[in-house]
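Removed from the display is one protein chain of the complex; every other protein chain stays in position.
And then chain A:
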């Protein structure tokens, strides 16, 4: 009993710090979502129950936003994983100038997502964009493609940029895991006559599986909560075709100045994360992988 008390007191500063920097803002945000706190209503703030939630769920664009969020997360994470994996495999073997090459490949990760969004919005511009210019000059197209104004292409474009942005993170994580695979396993497999793909699927992937699963789970949360690129490129347009939940929350603050409604969007996002985390914890508790 005394030992438990001692441990509790040791942990107390950490618990207090976490409560202060995480719990307080979360609770405060949840409380805000049940009020009518907006720029036009600073004088008469009161509890309004589920009114903000009713408003956001009755928005005719809301279902589209959920679909957009799903597309954004699934396609972004899938291609980031595949291409990040390939990049890590290529980077694993030593070659001349690997350090310089690694620096170049990983640099997108060092730039702000919003800045990347702005840069790509100009690169993909239908009239002045470099991408269109190159495609026209090499004769692939005759007229500029409206990457960001055609709703079917707009989502593709923002996902493409997000994939480009996110590959380095997967590559870094996977490369680190690949370097921990003992060479003796590959040597033994080679003696048994295993080819490249046999070694990849029977040694490499199973060995780095915990890293893969952890990275996918964490990236899914980050990507869902990552409006920067979309905001820089399209702000969720045209006609809401690239609007994900996180962008909708920002637009609610920027356009409507309705902080309580934005908080309600935030609460929905937290709930989705909560369900997702429960699944995550369930998987980790089975001991299939660990942090």
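A few points about this structure:
The working rule: contacts are C-beta pairs under 8 Å (C-beta built on N, C-alpha and C of every residue); 3 or more make two chains touch, one makes a residue touch a chain; residues count from 1.
Just so it is clear, contacts and distances are computed from a predicted model.
Its record in UniProt calls the unshown chain "Carbohydrate ABC transporter substrate-binding protein (CUT1 family)", which is the match among "Protein DltD", "Carbohydrate ABC transporter substrate-binding protein (CUT1 family)", "CRISPR-associated endoribonuclease Cas2" or "Nitroreductase". The missing chain, though absent from the display, is touched by one residue of A:43, A:58 or A:180; that residue is A:43. Of the listed positions A:78, A:101 or A:128, the one in contact with the omitted chain in the full complex is A:128. The chain not shown here touches chain A at positions 39-43, 61, 125-128, 142-144, 146, 148-151, 234-235, 237-240, 251, 253-258.
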